[in-house]
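This report refers to the structure that appears directly beneath it.
Now for subunit A:
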Amino acid sequence: MKILLTYSFSSLATYIHNLLAELITNSLLLQVTEMVILGVSLIAFLVVLCFFLGYMERKVAAFMEIRLGPNRVGPKGSMQIVADTLKLLLKEGLTPDSADKFLFNLAPVIMVIGSMMVIAPIAFAKDFQLYDINIGVLYVSAVSSLGVIGILMAGWSSNNKYSLLGAMRSGAQIVSYELSVGLSLISIVVLSGSLSLGDIVRSQENGWWIIKGHIPVIISFVIFIIASTAEINRAPFDMAEAEQELTGGFHTEYAGMKFAMFLLSEYINLFVVSAVAATLFLGGWMPFHIGGLDGFNHIMDFIPSSVWFFSKTFLIIFIIMQFRWTFPRLRVDQLLTLEWKYLLPISMVNVILVTVMAIMGWHF
Partner candidate 1 sequence: MNTEELKSSISNILPSAIYDETGEFLNVNIASEELYPLINELRSNSEFDFDYLFCLTCIDWKDHLMMVYHLLSKTHQHTIVLKAKISNRENSEIETVCNIWRTAELLEREVFDLFGVKFINHPDLRRLFLSDDWNGYPLRKDYVDENMISL
Partner candidate 2 sequence: MGSSALILLLLCGIAFAGAGILLSLAVAKTKKNAQKGETYECGIPTTGTSWIQFNVGYYLFALIFLVFDVELVFMYPWATVVKEIGMPALFEILVFMFILFMGLLYAWKKGALEWK
């Protein structure tokens, strides 16, 4: 019990380091080995995560659509996504003759890199963080928009009209929604006074911001969820794919593993966005605390911090999934109207409100 509650990234790292130090004496080799272990475990984590998210999406969609969803491969169909990955692996990764072949093949790699880089500052549990960057929030918003380069690259290099249209749409879309995401992040930065995600989590020790900050923070939470759904190109903002209009949008020409990379990065993005939302607004790994009630807080601490983090993240993931399976898609001009005429002005005013609240100390 004790170990379970106090494990941390550094202690785990030290443990493995000590273990390896006995076996390998060369310090450079030791470092490389450690890096490889970390890298492999990261990739494994992300792959398992994506498999789970893929399975979850199918089941959520199925249950909302009064279907059973995957139920053949593995127990309750849980291995379906593995089977699909194998299928995609065995498929021929075509490159169209008229495409720009270098960019066409580079685009999926860029997408994966873009979405993988964002997980660096995310705190998965107490003291379980890859790198607590001191400008974490800025880093997240900067790196997460790298994806648009991949989409533009994919859409343009395919030399397909659907792809080009999809890429153009997503260019306008991601660029626009960046602003609302940024502004709603700023409102939390104003309250917590730090850009580091670790500090932001710790600032919620006596209550999550969504509770402490009441209405203005709820508004920025809602804006964040809407805008980041648009940022990661998910329905109802999946203009870049828009199956019914553009048959597949920017990834129309992709097949096999290259296509799987787009899928993978979509799921990592979904996770990252939800994790950031959970960290900023719902306290990340921080248990549900109410300032002053020490007994209650203590009971809450018994639930491991990683459980808190993942349950919050998956709650948000579920909400974003429910969006996808409930709403029709917006039209491209309405998408921009929503951002520029509604979300942006509101979030600008909201930042002022939050600032006033922070300075006057009106939050709990």
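Simple rule for what comes next: a contact is a pair of C-beta atoms (placed from the backbone, for glycine too) under 8 Å apart; a residue touches a chain by one contact, two chains touch by 3 or more; residues count from 1.
For anyone wondering why these and not others, all candidates are chains of the complex that A comes from, given by their letters.
In this text, all values refer to a predicted model and were calculated from it rather than measured experimentally.
When the candidates 1 or 2 are screened for touch with subunit A in this complex, the one that qualifies is 2.
For subunit A in complex with candidate 2, the touching residues are 9, 13, 35, 38-39, 42-43, 46, 88-98, 105, 108-109, 111-114, 116-117, 119-120, 129-131, 135, 137-138, 156, 158-164, 168-169, 171-172, 175-176, 178-179, 182-183, 186, 189-191, 193-195, 247, 252-253, 256-258, 260-261, 332-333, 336-337, 340-341, 344-345, 348, 351-352, 355-356, 358-359.
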